[in-house]
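Of the protein chains in this complex, one is absent; all others appear in place.
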Amino acid sequence: MLYRENGQFKTSYAADQQIFAIAQDRWAILAIIVFALVGVPLLVDEYLFRAILIPFLILSLAALGVNILVGYCGQITLGAGAFMAVGAYAAYNFHIRIDGLPLLVSFLLGGCTAAAVGIVFGIPSLRVRGLYLAVATLAAQFFTDWVFLRVPWFTNNASSGSVSVANLQILSWRIETPVDKYLLCLTILVVFALLAKNMTRCAIGRQWMAIRDMDVAAEVIGIRPLFAKLSAFAVSSFFVGTAGALWGFVHLASWEPAAFSVDRSFQLLFMVIIGGLGSIMGSFFGAAFIVILPIALNQFLPAIGSVFGVSISTAGVSHAELIIFGALIIFFLIKEPHGIARMWSTGKEKLRLWPFPH
Amino acid sequence: MGFFIETLIGGLMAGMLYSLVALGFVLIFKASGVFNFAQGAMVLFAALAMARFSAWVPEWLGVDSRLLANGIAFVLSGALMFAVAWLIERLVLRHLVNQDGATLLMATLGIAYVLEGVGSSIFGSDIYKIDVGMPKEPVMILEESIEGGLLINREDFVAALIAALLVSLLWLFFQKTATGRALRAVADDHQAAQSIGIPLNRIWVIVWCVAGLVALVAGIIWGSKLGVQFSLATVALRALPVVILGGLTSIPGAIIGGLIIGVGEKLSEVYLGPFIGGGIEIWFAYQLALVFLLFRPQGLFGEKIIDRV
Partner (left out) sequence: MSREFGELILDLQNVSLAFGGVKALTDISFDVREHEIRAIIGPNGAGKSSMLNVINGVYRPQQGEIILRGQHFTRMNPYKAACAGISRTFQNIALFKGMSVIDNLMTGRNLKIRSNLLQQAFWWGPARREELAHRARVEEVIDFLEIQHIRKTPVGRLPYGLQKRVDLGRALAMEPSILLLDEPMAGMNVEEKQDMCRFILDVNDQFGTTIVLIEHDMGVVMDISDRVVVLDYGRKIGDGVPDAVRTNPEVISAYLGASH
């Protein structure tokens, strides 16, 4: 009954173009952000930060980037992990090679480098589309895997092949505890999400979607496919690259190329498809689902097994995890191919009419 | 010279294995428009089944002959792959008719996870051997025409022979039988095929069965060469550039693409590797495919895409 838009009349186009056109949505989002900034750090323990919240935030950012490319511009990518790697290693090199470079600048430069690489690997999209393109992006994945493993310059000649960073600091704020890391990721995510939303409701977003829906018509209307596609690759890779830098610096602190393998790319694609293609909200839903599911399965499977008097070995759990994960993905695709975001919006639609649906 | 030819032949042999995996891709893509990422998992599953059945069958039945044991194991694994195909159609594909390519691709990734999980739960996740009695010892040929002769694995020859046989059988099946004609019709246009009374679902089951068989053969050859292990599932990723090179819808494309990639990988590894570092073969194949895409997007033998407005 509370969720109504009655009486909220819009008298200008500006009011109609707001991100959350319904007042209740605006308040709800504001409340969530305030709670995430103030409430969560007070309530949650360290394990949750490390295992769930920080990965969730960073992967949401990456999923957001993938969603711009796949969901908004319709260009399938299986190389997102590569751009995370580029972001992470570029940020690392900026960080250690330029003394006194502020941490945030390193992150953003990492993102920019990823964007540049993204443009290069986006060039095939001008000629091919769909599944062919998906395979072309795998080329980026395997190439970066190899480069960061075999070219010692990128890892600063680290003998073990893994790189690490320590003593993160922004101005005088030392980022040490999980709460610090969480707040850093959260802030960056909120800002980036806002940028993504702005782009998708502006001319550039419409160009992307036009290319996605009907590329010939888009060109006829005066959209240059070259600019639209490559800008989508650039923006997407920028987001993904920044997420990669965060993943390396903040979440892992020391990492190897395997952290950004092709599995990561698949995982990110799963997130946007399960969460909802072409939806900012969907990226968050997808990331939450994919981050929480394995942890939840890991916790509950042995428990369920013991209820039935079966003890499940660790190997058994990991096999069962694979099966359930795969099955759930299929289930989701069958039940709601438009993702959790669509369920969410139909839910809201119903709530608006509740309790008198007719 | 002799070394070059040996490298070349080694590449051709590796390429033939890629061709077999790529063949599975192409079959399924042609008939159902599904880009089957689970093909690698199917190869792994089939190889696991074959390896374990051939070890279990003597225990169960007390058969001594290895040939008989392998034969029974082959039949059992084949039946298992048919069951898998049937289940996939029943539980997954049937519910995803008319979804777009990306959704179907995701679904096959889901299938891949399930297959890997189920496979290792049933058959275990250690490294197994498949021994179908392929000759192992290498032979020397052409000693008179080339200095030093050529060292060839006999096993590779047998494998190549089997692959060639399989491909010609498939070709006969597609071109000469009524079912093959129906398959080609479905490949051209789902709706039109359905409207003249071709049962889409049955066609899909058949094509997944065929792909399962191809996976089994590929799995046996790979398995007897390199052993059956989890990493077999990643051969799908190795075979992707092949499909791109050859064209997603072309069976000869899959074969020739596989050979090109195989040779390219080996030659690049041997002649380029020393200069830029080892382990380049996987991305080399992809770059090759990528460059190729820029100039001929539909692949070597794929159908040209014409946009209509």
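Here are some notes:
Letters A and B mark the chains as written, and numbering starts fresh at 1 in each.
By definition in this document, contacts are C-beta pairs under 8 Å (C-beta built on N, C-alpha and C of every residue); 3 or more make two chains touch, one makes a residue touch a chain.
Worth saying up front: this structure is predicted, and the values here are computed from it rather than measured.
Which of A:151, A:170, A:221 or A:296 touches the hidden chain is settled by the complete complex: it is A:221. Note on the undisplayed chain: of the listed residues A:60, A:93, A:125 or A:207, the one touching it is A:207. When the missing chain is restored to the complex, the residue among A:65, A:79, A:241 or A:278 that touches it is A:278.
Mapped onto subunit A, the interface with the missing chain covers residues 13-14, 17, 195, 198-199, 202-204, 206-207, 209-210, 212-214, 216-224, 231, 235, 278.
As a convention for this text, only the chains that are shown with their structure count from here on.
Centres computed as Cα averages put subunit A at a distance of 33 Å from subunit B.
On the subunit B side of its complex with subunit A, the touching residues are 35, 91-92, 95-96, 99, 101-103, 105-107, 109-118, 120-121, 125, 237, 240-241, 243-244, 248, 277-280, 282-283, 286-287, 289-290, 293-294, 297, 307, 309. On subunit A, the positions that touch subunit B within their shared complex are 70, 76, 123-124, 127-128, 130-132, 134-136, 138-139, 142-143, 145-146, 149-151, 216-217, 262, 266, 269-270, 273, 277, 315-316, 319-330, 333-334, 337.
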